[in-house]
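Step one of this worksheet: look at the structure below.
The complex appears here minus one protein chain, its other protein chains still in place.
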Amino acid sequence: MSSKRIVVIGGGPAGMQAALSLAAGGLKPVIVERAGELGGKLKEWHRLFPSMTEANEVLTRLTGEIAEAGVEVMLHTEVEGIALGEGGAHDGAPNGVVLAEGKKLPAGAVIVASGFDIFDARQKEEYGYHVYDNVFTTVDIERMLNGDKVALSDGTAPRRIAFVHCVGSRDEKVNQRHCSKVCCITAVKQAMELRERFPEAEIYSFYMDIRMFGPGYEELYQQAQQESHINFIRGRVSEASPTIDGRIQIKAEDTLVGRPLKMSVDMVVLAVGMKAAAGNEKLAASCDGLSLAPSGFLAPRDMFTGCVSSGAAGVFYAGTATAPKTIGECIAEGAMAAQRAAEYLKSGAKR
Amino acid sequence: MKRSSWKEYEKEIADDHYYYARSCIRQNFFPGSETTFLRIMREALGKDIYDDPRHTSCTGIGYHSDIVPLDTTMAVVARQFALMTEAGYENIAISCITSFGLYTEILETWHEFPETEARARENLFKATGREFRKPANIAHTSDIVFHNREVIAAQAVRKLVNAETGAPLNIVEHIGCHYAKIFPKSGIGGSEFPYVLAGMVEEWGGRVVDYPERRHCCGFGFRNYIVQANRGFSIANSRKKLESMAPYKPDMMVANCPGCAMFLDKWQYAIAEMENVTYGADGRGIPVLTYEEMAGLVLGYDPWDMGMQMHQVDTEQVLQKMGVRYDPAAKFLGRAGKFIGAPAAAAVNTFSGDRIYRIKT
Partner (left out) sequence: MGAVNFGYGISAARGMDLDRNDLGPAREIADEVPEFRACIACGGCTATCTAGNLTSFNFRMVHTLVRRGEYAGAYREMNKCMLCGKCRLVCPRGINTRGVVMQIKRKLGDY
């Protein structure tokens, strides 16, 4: 029986979709989720780019289907590592996962959908996150949008807002060389949402490159420029400091004219990147064949036909455990990982 | 501002038995500050510190001006370590920020590239026959004063407050670039929110001014002021800071770098003479103190004993605010009561209502 069971580590969009696809194929998925409910970071999001769909709509659709399919869910449960030993699909193959206190959860295959961590903006000390009151992250803004309370710390409306791209991405200084991919479009989306709330505000966006890789993204960017009057300035903000009237002065180079620039703003929004999950290292160490990319994300077997496979038979990946991804990409990978896991079990060991 | 992040950048500072490495230029521009440091160490804190007449310049100015090659600089620094070793000390207390940065940089280089250490040892031995042990602890002297700020506060004769109103003095702190911008971990509070001087100011009752250009360089920059034609952008950097801090009406500045203290002080004179602009709230310049002078005033030392008559911007305004009793007539009297000469009047020290820097809004 346990060989038909598949453990899905993580109950975010990728994990939920993986479980749904497995259940639809007649297999027995069990989602092991660290938090007290399903949804991952989607729970904290307000609207999704580029369609401005409510995050809750996607979330409830997935959780509703999970409930309907009767997928087994273990909440408040941490996974310590992949379990090895007898009873797997073949000798030496993973036979489940190890939970807290060495408890074992037997399974025929494992799908790792454990997600990412949000970059801690305090590490970019020069931006003064948690030092100055009105420096926020894009995560804070989603939360504020969700509560319908976007305002400065004193409750007033900002008159000038600056978004700072690439906070914790493309930055050797904080050991995050990779591009987090979704932050550009997130910042564009949020700038437009803030424009709706603050029609009179000046809104600036400081970027190094604007990476609009998805369908409708470039169009949204153009709309942000032309209709929402977001001023995009190409240059990385070097520092934030307090002004005498309680605002924040930022400095950057306007690289398109080759001159330094400074301005004071009421609100700074740091577009924080996706960081490899802290648990990746421990997970990779628990099983031969699992390895980390230099970025700290889990390394898939290859980036083309094996993007949801690991180097270990019976262990599959889905979602942001392997790299920054959009919700749509995570869900696609969830379905694909489920299919690969099912094939694996059917073929009785071969990958 | 929440200054809690400085605790992530604390470092080991030795408690006693220091070998003192003096600065070249401080002895000219703020000649009493190093004497005051030794007095604080010995009298107020009861520490053992060895002031070695044999040690020399670290070559920092020459090194940063591309005049002295790195190998030479390493050999000179190796010699200071040899003198320290011979004197039986292993904790080095460095008076100059650039020396501190240079010693730190060299120790780091030796660590990363051991062959450079071997070469420095060989060069030193060939040239002088000396050998050395690397210091067990390296600290800037402002680190040591910071380390003992509570002990000094306990002995305080007065605080950094306006004696009449009891209000804390508004104090601009300025950290030398070579203190923590080379290695953030080598400075208390790191490079973005350094706490070494802010900690003293807060401990002794003052209020730290956080102004937009707090992190900006004073403009010293070695080559930039050494060559006369380049001084325009050296002075422009000090002006940028002065314009940024003026709206906060600071009562004084305090710096931990020889060059910064000198330039923030003396460029005010130059700007006043060139453009007829001053930055103090009362139409005069803003006094610039060293942290030893600031500590000395707290401990009740006589300002003229500390060499405060050598400042370009008169310090009397701060002394009066703090309620320091001093003898105005003794300002320019030397050791044996002999008159040492007084400077000519300067625009930066003469009140003029129309000269105040107009705060642009």
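A and B label the chains in the order they appear, each numbered from 1.
The rule we apply is simple: a residue touches a chain if its C-beta (ideal position, glycine included) is under 8 Å from a C-beta of that chain, and two chains touch if they have at least 3 such contacts.
Source: prediction; values computed, not measured.
Novice: Which of the displayed chains are touched by the chain that has been omitted?
Specialist: Hidden chain contacts in the full assembly come out as A, B.
Novice: If the hidden chain were put back, which of A:76, A:177 or A:229 would touch it?
Specialist: From the options A:76, A:177 or A:229, the contact with the absent chain belongs to A:229.
Novice: Would you mind spotting which of B:3, B:17, B:130 or B:240 touches the chain that isn't drawn?
Specialist: Residue touching the absent chain, from the options given: B:240.
Novice: Among A:264, A:295 or A:309, which one is in touch with the chain left out?
Specialist: A:264
Novice: Among B:92, B:272 or B:313, which one touches the chain that has been omitted from the display?
Specialist: Checking the options B:92, B:272 or B:313, the one contacting the hidden chain is B:272.
Novice: Please identify, in ascending order, the residues of chain B that touch the omitted chain?
Specialist: 228-233, 235-236, 239-240, 270-276, 347, 360
Novice: May I ask you to list the residues on chain A that touch the chain which is not drawn?
Specialist: Residue positions of chain A that touch the missing chain: 202, 210, 222, 225-226, 229, 231-234, 254, 256-257, 259-264.
Everything that follows uses one rule, which is that only the chains that are shown with their structure count from here on.
Novice: Cα centroid separation between chain A and chain B, in whole Å?
Specialist: Between these chains, centre-to-centre, one finds 47 Å.
Novice: Taking the touch rule as given, give the residues of chain B at its contact with chain A in the complex, in rising order.
Specialist: On the chain B side, the touching residues are 1-3, 5, 190, 192-193, 210-215, 247-248.
Novice: Taking the touch rule as given, give the residues of chain A at its contact with chain B in the complex, in rising order.
Specialist: By the definition above, chain A touches chain B via 122, 125-126, 130-132, 239, 241-244, 249, 262, 264.
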